[in-house]
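Structure first, then comments.
Entry: chain A
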Amino acid sequence: MADLKYAAYVCSGCGIGERIDAAQTAKIAEKEGKIALVRQHPFLCSSDGVALIRKDIGEGATHVAIAACSRRAKTEAFHFPSVALARANLREGVIWARPDTDEARETTQEMADDYVRMACAELKKMKLPAGNPEVGRSTRILVVGGGISGLTAAVEARKTGYEVVLVEKQAQLGGWAAKLWKRVPDREPHAAPVDTGVRELIDAVTKDAGVKVYTNATLAQTSGAPGRFNATIAIESGASVNEEIGAIVQATGFSLYDMNRLPELGAGKSPNVVDQAGLEKLAREAEASGQPICRPSDGGEVKSVVFVQCAGQRDESGKHLPYCSGYCCNTSIKQAMYFKDANPAVDTVVVYTDLRVPGNGEDFYRSAQHKGVVFTKGKVASVEPDGNACTVNFRDLILDEDARIEGADLVVLATGQVANAGVDIENADATDANGAKPISILNLNYRQGKDLPKLSHGFADSHFICFPYETRRTGIYAAGPVRRPMDIAQAMEDATGAVLKAIQAAENSQLGRSAHPRSGDLSFPMVRLDGCTQCKRCTVECPFGAIDEDEKTYPVFNESRCRRCGTCMGACPVRVISFENYSVDTVGAQIKAVDIPDEFSEKPRILVLACENDAYPALDMAAMQGNHYSAFVRVIPVRCLGSVNTIWITDALNGGYDGVMMMGCKHGDDYQCHFVKGSALATERMSKVDETLKTMSLETERVATYEVAITDLKRLPQLIEDYAKVIDKIGMSPMKGFA
Partner candidate 1 sequence: MGAMNEQALAKYTNNFLREVEERVEEGEWVKMCMQCGVCAGSCPFGPDWEHSPQKIFMMIRAGKRDEVLSSDSMWMCTSCYNCVVRCPRELPITQIMHGLATYAQRLGLAPKMNPTRKFSLLFWDNCTRTGRVNELKLALGLYFMDGLVAGIKKAWAMRNTGLGLLMAGRLNPFEILKGHECKDKAGIQRMLKKAYEIEEKRRGFAK
Partner candidate 2 sequence: MAKKEYAFYPGCSSQLKGSASNYLTSVNSMCETLDVKMTPIPDWNCCGASIGYAGSGELARHVMNARNFALADEHLHGQDVVATCAACWLGAKETKEKLGASAQLMADTNEALKEAGLQYKGNTQVRHMVEVLIEDIGYEQLGAPVVKPLEGVKIAGYVGCQTNRPFGIAGESFENPLYLDKLVETVGGEALTKYEQKVTCCGGALAFSEPEKSQAQIKDIVESAYDQGADMIVTPCPLCQANVEIYQSDINKRYGTKFDMPVAYYSQLMAVAYGATPKQAGLDGHIIKPTKLQEIAVKVVPTGKR
């Protein structure tokens, strides 16, 4: 007696009924799909259609296949969290992708039948994910770094009711902000420097029993995973303490680019040439002494100050920072105001190439001009200190001539921010922009390295524009200048956002749920260790460093670090890694379920493995807009091309498919793969498939990988058509009928 736990529903709405023989399709589900309970419905997403399904579920159905519209459509109606669900895309995937003509009818029907076969086959291999049993226990937030970003993170976490452990390398809290006399305003009228507010933050943190503060302390080791991190903190005494942690905010800030690398700008040649930090120091000393800022060389009165923008920044020679630190224009404006507000008679000149004060910075700029700060568009060639005076030589870009400012009592070099992001895990001996060899900050005991991966110029930023808190180390979020050069206002905003993500990671780990982008996914990779050959591919290729190795180099999965992309599954040569609802078998079964006509049928079969985030929606939308494509393709959405195991390709080819198209996201520097390197890995693996093809004496054209984008509504159908032509040219696969 058939297993009543499996049910399939064939919808004939939206023209499906008119375009294909739904009854035949239903019969296929029953006969070939071996589904005991098969129902047809003219309007399945209607309340009574849905009620019907609910009823069956109520009566014991645990696995449901719905043959109707795309898995992207009608998700509210077809929301059955208590069962394993497979969807056959008969609307966007079949009737809308095909012309409504008599000659097309037969092949369109075959498409529909196959998709139903595939859904049924998938269903048989699926399990409803039970969730990760290895749930987290702790929701404490570890904040690394006690500067304005770290302090803000700690305070915000506390306001949200979470305990905080704060580790600061220095003896005092406050970081850079504590070194400033005042900060750039972040409220109207944006007219004058304001108090940094760092004192209040320090008090809030130190007076709060809910924050454990370790100063003069560093992280000796960080192990574990979200919800169960273990931080070993080396404290002043030389001893070390362990803290259980839910998630981590890394706010380790920046170091100023070392001005001593700029001798041509007078650095090191005279005490009257300072960087912005040096000027802040002078300003605070002046305040303490109640005197105006005086000339370091002889304590003389300052009558003229020159600010040199982009000092060692936006550099094209390759010697200095190539990027712009973004905050320095406003900082120089602020510092020029230190002088103008105290004594309008002091001449202050800012020499800049582009004045970069976005947003309300424009008000601050205007205010400075109003106070008499002179702005000169020019490129500084050199600064020549001579006794107590400095001469600044520059190219005046407006007057288009070489010019000089003589007798400057002070020259301030606006040098940039260099991230304190720890070691470069891709290149352990790399030195930072200041020529220093970084020491690790997190000391992660991860297989893939001790610190966060860096994006560019040594900053640990997210690669994604839509997702600034995307991290390649789940549960660890960078905030403030360590992630991107930024000013105080941005750093505080950033820290607040990062804390939310940390809290989210800690909370979700307790529920065994995945973090972004598969938020809420309860499936997780399971490994059959007895079959494992310790080849380490999974531990090396995991984009998120989720998999460690034990002493016998067996993989150790840390589920709550995992993002469920399946790259490990794709990597595994012995196929011992799988997810309950997404496995070598769920896809393999679909591939095998397709009915392969014989080689004389002139009906090739092309397997399309499509990234579910970009390629698959693009195919859906192409069809919605009436862009048709070949009836010979059978599309299977995959979590990421990285999850594609080569066995699927060889199975397909052995099974008589005539070609395989793999559609993934752009890779390279501006990669768009949301699992970082999935599409890149797939391409690399497929290059090796060529060998396999040769051994099978098949043409290499039979496997092709494509970089596609979600906007390729016209291009994708064209790619398919073109590929169908290629197949037509090289002929049908000789493997047919052997399977």
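Selection rule, in plain terms: all candidates are chains of the complex that A comes from, given by their letters.
Throughout what follows, contacts are C-beta pairs under 8 Å (C-beta built on N, C-alpha and C of every residue); 3 or more make two chains touch, one makes a residue touch a chain; residues count from 1.
The model shown is predicted, which means the values in this text are computed figures rather than measured ones.
All listed chains 1 or 2 share the complex with chain A, though the touching one is 1. Those residues of chain A whose C-beta lies close enough to touch candidate 1 in the complex are 347, 355, 365-366, 369-370, 372, 374-377, 396, 398-399, 403.
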